[in-house]
Structures are given as C-alpha cells and as structure tokens.
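One chain of protein is taken out of this complex; the other chains stay put.
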Amino acid sequence: MKDKTKGVKLCVKIVCLLCLISTSVGCLGARETDQLAFVLAIGFDKAENNQQEVTITIANTLAFSSTGGSGGQNAASYETVSVKAPSAWETGNLFNSFNSRELAYMHTKVFVIGEETAKDGIEKYLTAVSRFREARGNSSLYICKGKAKDFLMNNKPVLETSPAKQIELVENTSKIIGYFPVTTVNNFLKGLKDLHSSPVAGLVGIHKTDKDEQVEKLLRETTDPLQEPYYAGAVPRTGGNKAEFIGTAVFKDDKMVGVLSGSETRTMLLLQGKLTSSMYNMTDPKHDNFNIAINLRQARKPEIRIKHEADGLKIEETVFLEGEFVAIESGENYEGIETKRQLEQAFSREVEKQAKELIAKTKEQNYGDIFQYDRYYRKELATWEEWKNLNWKEIYDQTEINIICKTNIRRPGFLRQTLPILRAEEK
Amino acid sequence: MIREGKFGFAEGVSLLLISNLATIYLVEPSVAIELGKNMAWLMALFTMAVMLLQYWIIVSLMKRHQGTTIIEASEQLVGPYLGILCNLLFALYFIIEEAILIRRYGEALLTAALPTTPISVIMVTLTLAAIISCYYGLETIARVSRISITFILGGILILFVAVLNYVDVTNFYPLWSMNPLKIITEGQYKLLILSEGLLAAVIFHSFGNWQNCRSVGLVAISASGIIRTILILLLILGLGVELASEKVLPFFNLSRLVSFGRFFQRAESVFLLTWAMVGFLKLSITLYASTVILARTFRLQDYRPLLWAVSLLCFSVSIIPPDVETIGTLNLNYFTVWGLIPTIVLPFLLLVVSLVRKRERKQEDTSEAGNH
Partner (left out) sequence: MVMTMNWWKELKQTFTYKPNSDREGFVLEETPEERAMVKKDRPVETDQAGDANAAEEEAAKPQPKMRSRLKRPEKITGRERSEQKQTKTEEEKKEPVSAKEDQKFSQKQKNSTTDLRKPLKMYQVQEDQDPEQVSPYLEVNQKRIEEIYDIPNNKDFIIREFTIAVVPPVKAFAVFMEGMSDKTSINTYVLQPLMLFSNFQPTVDGYLIDHIEKRVLIGNQVNVHDEFEQIVAGVNFGSTAVFVEGCDQALLVETKGWEHRGIFYPVNEQVIRGPQEAFSETLRANTGLIRKQIRSAKLTTEMVKVGETTHRDVAIMYLRDVVNPKLLKEVKRRIESLQVDGIVDSGILEQYIEERPWNIAPQVMATERPDRVAFHILRGKIAILLDGSPYALVVPTTMFDQLHTMDDYFLRPLYGTFLRLIRTVAFYISFLTPGIYLAIVLFHKEMVPTELLLAIAGAREKVPFPSLVEVIIMEVSFELIREAGLRVPGAVGNTIGIVGALILGQAAVQANIVSPILIIIVAVTGLSSFAVPYYSLQFSLRIIRFAYIFLGAALGFVGIIFGLFVQMHMLSSLKSFGVPYLAPMSPTTDSTGDVLLRKPVFSWEKRPDFLNTQQERFQPNIARGWVKESSKRKRKS
C-alpha cells in the first residue's frame, strides 16, 4: 500500500517535472527558422529633411528549399525593401509594419553606405554594428557611388541565387584582379581606431544606362593600358548585372573624402602589400602599337624602410612582383634572358611611376596616408603617449616616399618564343 | 572526517589550470590591455610571476603542516578564535568569488549565445551544475577536469592558430609603451588571480604529498600564464589595442574573427562550448572550496548538507547587482583588491607565525635539553 502511494507520488513528480520542462522549452529564447526573416544586405542612405533611409534585402527561404514541390522554386529568392525614419535604428521597427517576420541580422553579408551619408561620417553605423550581437564584424563594408538604395534595389545577381553568395564570390575576384579592396567592418574599424592613416573602403555602384559625360571623357583620355581610370558606376559596358565593384572610397577619419579608380586601387593594394594577384597590361616598349599582358602576383610582403635624414623623414618601399606572360602581341622575343630583364625594368619603371602619381595625388588632394605607413612608423616610437599624440598626416605630407618595384617574370607560359608568320609582302 | 578522495598529477594540473583559466574568457584581457596598452602581455607575465610567488608561499606554509589543510593549520597556528575568523574569511572569499562568477558567467553566456533567455534561468543552470558537481565530490570534479582539459586546450589551440591569419605584427609597437611601475600602481594588482594558491591549500589532502602539490601548482600556473600571455598578445596583434580594449568579451570577439574559407565561418559558438565548460567547472570548484572550508571549520562529517545553503547564498548575492557594469566594477574595484587579503596577506602572515613558532619551539627544545 505504502509502496503504491509512493509510486503514484513519483509518477506525479515526474509528470510535473516534464510539464515544467515542456513549458520552459520555447520561451527561453529559442527562435524557429520560420519566425525569422534573414537580412542579407543593408544599405544606409541620407534622405531629405534629416531623415535616414535604410534598405534591406531579405532572403526568401522558400526559394532555397529543394523539395516540397509547388510554389517554392519559382518565387524570387530575395526581396529588397526600404524605409525612411529619423533614425536608422528606428527603421528596424518600421519594417515590421509590413513584414511578417522578425528581422535577423546574423547572416547579413554586406553593409552598403551611400556616398552622401559617407561624406557625413560613418562611425556611428559601424560602432552600432560592432556592439550588436547579431551583426557580424566580418561582414563586408562598401561605399556606394550614388545611393545605397539604388544599388540594393538594382543589384540582380545573374549566376547566384542570393546577394550573399554573390558578394562572397565577387570578393574572391578582388584577389584575382585587385581593382577594389575587400573591407570588412572590423578592418575598417581597425584602421579607423588603431591607426592614424586614412581608412579606405571598397567602392560599388550601379551602372548608368545613359552615357555619362565623365565616362566619355575618360574613354577619350585613356591611352595607357596600364591605367584603368574607371570607378564603380562608370565602367563602359553593356549587359550583365547592374551592380559594379571597382574603385576605392578614401576616408579621412570617418568621413569620405575621395575616390580612387581601378588602377589606383591596385597600386594602393600593391603598396599596402595586400594585392594578391593582377593582370597587368602595358605598351610594348619596342612597339608602340602592341601590348603586353603579364599576370603578376605579389611575391612577398613589401619591404619598408623608414629613414630619418637631414632633410626630413624618408620612406623607401620595395615591392616585389612575379608572374608569367599572358600575351606578347608583337611577337618580340621577350622570353630571352636579356630582353626579359629589359622588359621587367621597363615595367617596373611604369609601376613606380604610377605609384608616385598616386602618392602625389593623395598629398595634393589632402587624403592623408592611405597606405598605412604609420604602422611601420610605430617602431620609431617609444611610448604609447607619443603614438597617441602623433600628427601623422602632417608628417606624411612632408615625407618623401620612394617606391622601388622589382619585377620578375618567371615563366613564359606555354611558348618558348614567338616565331614570325611567313608574310608575303616581306619578301 | 570528510572523505575527499585523491587524485594524481594530471588531474591536479587540470583542476588548477581550469580554475585559473576561467577569467581569460571574461572581460579581464580587455581591462589588461586598456591598462597596459602594448605592454599588457608583459604584464600578464608579471601576473604569472606574482602568482607563482604566492603559490610558493602557500606551499611552504603547507609544507610545515603536512597531513592537514590550511583550515586546520590556521587554527593550530593562531588559536581557535583567530583561526576560525581566518577560515571564515577564506570561506567568504570563495563565496563572494562564486557569487560574482555566477553572475559574470551568466551575463557572458547571455550576451554571447542566449540573448533572449532570462538571466535567472542561465544562472540557475550554472548553480545547479555546480551543486550536482559538488555532490559527486572533489575526486570526480578533478577527473572531469582531466577529461575536459583536452577539449578546452584543443579549443584554445585551434583558436590561436586560426587567428594567426589576422595578426598584424606592427601592432606590437611601440615596444615600451608605458611606465611599468605606473601600470602596477594604477591597477595591475587588480588583475592578479590568486585564488588557486588558496584553493590548493584547501584541498591539500587530495594531492597526496606536498611535492606533488607544488609541482601541480607550478605547472598549472605557468601554463595558464603562458596561455593568458598568448591570448593578450593575439588580441593586441589581431584586433589592435584600441579595439581590444573596447570589448566586453575579448575572447569571444577573437573567436568571431575565425573563418576558414566560405564554409567554416562564424564558429564562435563552437568555442562557446569550451569556455562554457570552463565556467561550469570553475563554478563547481569554487562552490566546493567554499563549502568544504565551512564544513571543516565547523568540523562537520560531510560538506554536502551545506551545499544547498551556500549555493543559495551565492545565488542570492549574485542576483542583487542591477546590471553588468555594477558587477564588473564590484569585481575589479573591490573584490580583486580586498581579495588580496585572504589570498596573499593571510597566508603570508600564517607562514611568518609558523616560522616564529617553530623557532620558539626549537629554542624551548634546546633550553629544555639544556636544563636536563
């Protein structure tokens, strides 16, 4: 009898415990995937009347399910919406006035900031990002030429199902070509807070269908194949996705001050030591109307020497490039040891010239140091106070910067040499 | 008497190492970097040296009182009343440490992983784990530490290797950033973690002999000191001084950096597994220490009945502070400073008393011998 009541009691206890557990499940902060709308990209813009406009791209998860049959696959895989509010964070609330689901930022891949907004300063957005648990510090940060809203609304990746994947893959091309820098929120903040030099961010834009005067002008002026004067939104092309990734936005503190073109960006990355590889084109030094294409990569980190001399500070940077021929249009025998050395030297001079022009531009336009030379200047300092109170921009403007390029073309590709065609008229 | 069981070298090292590692996952590295700037890593080494010194003091105290723990030793040395007072101070230290740690780990877990979960639920989970663990006894805690240390060290190692990608060596400079003396006087003393010496003295029985106790402690403290130094170094090199000193959970932030290719990204939750484990273990060790000190002081047969009372006390104390900042300030400005008394001052005084007593006894012996 006693045992029986004990058993009953035990059962009651177990049932109570199970009830307790089952009630506690689900109200402890668990969120099902179908309660959430995953935000893949966010754009910040400044609107008129001191308003903020925020654009978000939300993934439509139904489009990603492989089974379940009807409906799913035909739906658009993402949706872009925008809202205006006095505060950027207020818009998050407004989204839910027409959106059925809670916004989840844990998979936000990219933050796009409009040019106008960037010129007013972007630190407030970035610190919010790094404070907010869900947002990721390693999400990319891009500055949009024009409005971020236009960029996100018009960005329609052709080959990928979602902008998240598109961004990931596009960033991979930066490693191959080097026409725009990949900047994450973390990197930008590091440059902004830890260093005195000017931070940079990648530049994106939307292709303009109407012929821009500026583009026309650039097209007319460009003759040197080593130069790539285009920036996002101004690439002469037809077809394809409207979004373009090329160029760099330069900041002074957290305010955008200028733009670098494709080839300038490449030079900047090269001097920073962040260029992985790129295809360089140059005019054949011996034949003016022929070009040479070389695939080069940065062999090792650049060597930077900082010298205190009588006439002020001097920075000497040596960059190393190595790679292989892609095309020699003229058929000149550059594969030979001597000719190759001549070509390498000619090429090096070109690169040095470009670098010098870029440095001159930064000084002239008052951009400040975009190459982060102050990282190396730290060694010259003794204490934290000195570093803290360093007026790097002034020093940079007065410093003479010498770039030495060392190129080594290691492989000729599949051809040992180019033999001329047996032409009729030559006989 | 309280039956505590015994453990060998490996378990002992794991126990003390985990106990010592617990704070690297919280805000401490960030505070250290804010204080020491680029020299924070050197300061971590300095902390290690002080910890070793303190451990040495405690071991030499316990060497003179083999076969007992510091609780009995203090009563032998300074008499029953002062001794009990002294022991109560030790207990209080561990109780407050437990209370603060429950709250801090709870807040850390909430911030890092469970943003919408009520804090009380997490804290109850932590306390419950500590109670369960203490019921199984010290021997089991040590064995569990031994098992989990593999995973914990593995996690730390993976993180360190993965973060190497993000290291920028120039962040290391300027080399001598601050005046070391100034750093120490300004607050480096707040970052000393000295509870391991006292802990070792409380569970002195279980080490078997004092040589074992000494080698265990020295190995554990050096290992944790090295890990701490590397972590701070990586924080400085990976995030930079300014960013690193902004963070609430620097270890977690470091793990957020990790990514291997497109697939293995955002793996901070995996590292969460390791540091939550450390938290659970640290809490149970501290709860055990506080309970067992009380039980020994009052000469109880078993410490287990006290567990409920002590853990309830710790839990109630820990829930009082209204926010994270308060608990952080309490910890850094009061607990760590006043905590130096039971962890380093009292043992040192006890050692002095012990030395003096011994000399007296010797003199007495010799005088007695002379008289005879």
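So that you can tell them apart, the chains are marked A and B in the order they are listed, and the count of residues begins at 1 in each.
One rule holds for everything that comes next: a contact is a pair of C-beta atoms (placed from the backbone, for glycine too) under 8 Å apart; a residue touches a chain by one contact, two chains touch by 3 or more.
In this text the structure is predicted, and so the values were computed from the model without any measurement.
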*Which residue, B:Thr125, B:Thr170 or B:Ser222, contacts the hidden chain when the whole complex is considered?*
B:Thr125
*Looking at the whole complex, which of A:Ser65, A:Ser87 or A:Gln398 touches the chain that is not displayed?*
A:Ser65
*Could you tell which one of A:Ser162, A:Thr183 or A:Thr265 touches the chain left off the display?*
A:Ser162
*Among B:Phe94, B:Phe280 or B:Phe315, choose the residue that contacts the chain missing from this document, as touch is defined above.*
B:Phe280
*Tell me where the left-out chain touches chain B, residue by residue.*
3, 5-11, 109, 113-114, 117, 121-122, 125, 128-129, 132-133, 135-137, 139-141, 143-144, 146-148, 208-209, 212, 262-263, 265-267, 269-270, 272-273, 276-277, 280-281, 304
_By the contact criterion defined above, which parts of chain A meet the unshown chain? Give residue numbers in ascending order._
9-10, 13, 21, 24-26, 28-34, 36, 38, 40, 59, 61-68, 72, 104, 106-107, 109, 134, 136, 161-162, 164-165
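Criterion: only the chains that are shown with their structure count from here on.
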*For chain A and chain B, let me know how many angstrom lie between their CA-based centres, rounded off.*
43
*Contact residues on chain A for chain B in the complex?*
24, 28-29, 31, 106, 130, 133-134, 136-138, 168, 186, 189-190, 193-195, 375-376, 378-379, 381-384, 386-387
*Name, in rising order, each residue of chain B that touches chain A in their complex.*
37-38, 111-112, 114-118, 121, 168, 170-171, 173-178, 239-243, 246, 253, 256-257, 259, 262, 265-266
